[in-house]
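A protein chain is absent from this complex, but the other protein chains hold their places.
On to chain A.
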Amino acid sequence: MGTLVKNELFKLRKKSSTWIMILLMFVIMLLGPILTILSGSEVMSYTAISSAGALWLVVTLISSAGSILSMEYEYGTIKELFASKYSRGKILISKWFTIFIYSIILNILLVVYTGIIYYAGRLLTTNMSFTWSENAISGETVTTMTESFLRMLASDFINAWLVISVVFLLASIIKKSSLAVTLGLVFFLTSSMISSLLSSLMKLTNLDWLKYTPFNMLFLNFNESTASLEKVAHLNATQLGIGSLIYIIIFLIIGLLFYRRKEV
């Protein structure tokens, strides 16, 4: 298994798209502060810096998760993998691990990029205040900005993996990389709209079970107060977190069952 993960990481490292996406993440994160400075605004918070990067991070992971499976069909390398001593299950699990490691690396990069841009901003601008240390008020609780930042990262991480598990499921069924990635992106981009619709539907009707759908789980945000979460999602953060993890496991296992039956 270690060899498989090592090989997957090696392939990921050698793909130029991996580096382009990482570079673009930085460029996209820079755009926000630059536009803010140009518009003459006086306050720039680190969350404003990191949010564009966090969005780009999910897009990057969706495309990587889709292509890590589907490229093997495109290049015909799936036969090389399947005709090895490793079982199909191990091959797929090594790919999950690889994307998991990649998602952690991207999150670390997000923090690093945020720090670089934040401190560079403080150094280079005089009339702007880049906020970091003030307390943030979320609902009824008061937390430090650092804590709030970590909460944001944690909720984004779980949300991202919920989407990635769907992409893994799709890519285990569909051989075409572009289609799996497109469907994953559509799921991700429409999820907030569908979540809002579900939320409204729950308010209007008695369809309380809708709160257990995967779309509703995407409301997970550890920075939101329990009251405001229950208002939209009808579940608290812990429940949403557990629900998300259960869905992630279910989607990955269904994908594994499909993958294990693949003939090439």
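In this text, a residue touches a chain if its C-beta (ideal position, glycine included) is under 8 Å from a C-beta of that chain, and two chains touch if they have at least 3 such contacts; residues count from 1.
What we mean here is this: contacts and distances are computed from a predicted model.
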Its UniProt record identifies the chain omitted here, from "MoxR family ATPase", "Monovalent cation/H(+) antiporter subunit G", "ABC transporter, ATP-binding protein" or "sn-glycerol-3-phosphate transport system permease protein UgpE", as "ABC transporter, ATP-binding protein"
Using the definition of touch stated at the top, determine which of A:41, A:84 or A:146 touches the missing chain. A:84
In the whole complex, what residues of chain A lie against the chain that is missing from view? 3, 7, 10-11, 14-16, 71, 75-80, 82-88, 260, 263-264
